[in-house]
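Left out: one protein chain. Kept in place: all the others.
Up next, subunit A:
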Amino acid sequence: MKTKFFKLLLPAFAILMAVGLAFATEDEPVAQVAHYFLPGQGWQTVTVEDDCGASGNEACEYNGIQLYSERDFGSIALRKP
């Protein structure tokens, strides 16, 4: 009986719990993009953390290159707290 519990009920419980948690904690799809200029290749697009915005102490960078909100140097240079 005990063996049966471990063999069947325990994995079933774990799977059910994980599936339930996955649906319960479904996060809002975040689709924030940022752009950086690569000499010779032009503007590139990457996804960035939610923290990256118009203000903050630290620059949001990709491979050491400043990220912008639009494909334009005149747009917001993204920063994070």
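The criterion applied here is as follows: contacts are C-beta pairs under 8 Å (C-beta built on N, C-alpha and C of every residue); 3 or more make two chains touch, one makes a residue touch a chain; residues count from 1.
Basically, contacts and distances are computed from a predicted model.
Trainee: Which protein name, taken from UniProt, belongs to the chain you can't see among "Methylamine utilisation protein MauE domain-containing protein", "ABC transporter", "Acetolactate synthase" or "Subtilase family protein"?
Mentor: "Methylamine utilisation protein MauE domain-containing protein"
Trainee: Decide which residue listed in A:T25, A:Q41 or A:S55 touches the omitted chain of the complex.
Mentor: Touches the omitted chain: A:T25.
Trainee: Touching the hidden chain in the full complex, which residues of subunit A are there? Just list them.
Mentor: Subunit A touches the missing chain through residues 6-7, 10-11, 14-15, 17-19, 21-23, 25-27, 29-34, 45-52, 60-64, 67, 78, 80.
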